[in-house]
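Shown here: the complex without one of its protein chains, the others still in place.
Right after this comes chain A.
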Amino acid sequence: MVAAPPAGGAVQGVSMAEIIVVTSGKGGVGKTTSSAAIATGLAQRGKRTVVIDFDVGLRNLDLIMGVERRVVFDIVNVISGEARLNQALIRDKRVDTLSILPASQTRDKDALTKEGVGKIIEELSKDHDYIVCDSPAGIEKGALLALYFADQAIIVTNPEVSSVRDSDRILGVLQSKSKRAEDKREPVKEHLLVTRYDPARVEKGEMLKLEDIREILAIPLLGVIPESESVLKASNTGNPVIMDQESAAGQAYKDAVGRFLGDKIEHRFLEPTKKGLFSRLFGGRAA
């Protein structure tokens, strides 16, 4: 497979992966769900993609990706030299251009070092187009290391005050503590991904509007993922929700990946679905 040149101005002739961090500051907003969906989506588009779980001690990407039974080694084993990178990488069985590097479940965040992570990313850069870093919550070591090497950042935000505030905070961290900031290079490219958006509640004035979040955070919008039952279904079965193209969330992630790769795609799922009398009486929510 011939890889398309990655965005962001790679040197010609030298293969250099684009490093994407999926981060939010706040926990539980959908970082891992989004990392899994976006990495899978990029791989489905033929990009050689690896997704790394940086949440050492609270590993979960393996479950969301459905590879929990195949984990032998993890990122900490690689950093400490107990395993080679190739031994720790898990090849996805659904999409052949996708692999997963799990976090350690037993060690703590101090087991991650800047040098160790740097070496892993450098090695992965040689034969991948995209390296997706799934950040842990917070702004401690694990989160700082996840964003340190990033070229691009996807800021996962819920339409809720604490999530928006933490996203703003993490944007400040990206602008001051990333390697690009330290090297005084072009800043990390920021993308807003709004998740768990409920257009019906927005219409009733119960939930922050998309325009309000965009106005407050003032970064380009990558996508809006509607609140959807299919996300839980996907995590129950260990299939990234983007593989469920029946669902609104799956389609919205696919759109977001398309936009990330430069496709012009209109935003969808921003208006409440108009329900007929029948579905109003007999329930049934967004798939």
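We adopt the following convention: contacts are C-beta pairs under 8 Å (C-beta built on N, C-alpha and C of every residue); 3 or more make two chains touch, one makes a residue touch a chain; residues count from 1.
Assume contacts and distances are computed from a predicted model.
Student: Looking at UniProt, which of "Cell division topological specificity factor", "Formate C-acetyltransferase", "Sarcosine oxidase subunit beta" or "Peptide ABC transporter permease" names the chain that isn't shown?
Tutor: When "Cell division topological specificity factor", "Formate C-acetyltransferase", "Sarcosine oxidase subunit beta" or "Peptide ABC transporter permease" are compared with UniProt, the left-out chain turns out to be "Cell division topological specificity factor".
Student: Of the residues listed, A:Gly28, A:Gly172, A:Pro187 or A:Pro220, which one is in contact with the missing chain?
Tutor: Counting the whole complex, the residue in contact with the absent chain is A:Gly172.
Student: Any idea which of A:Val56, A:Val188 or A:Leu208 touches the chain not displayed?
Tutor: Looking across A:Val56, A:Val188 or A:Leu208, the contact with the absent chain belongs to A:Leu208.
Student: What residue numbers in chain A mark contact with the hidden partner chain?
Tutor: 160-161, 164-165, 168-169, 172, 176, 202, 204-209, 212, 216
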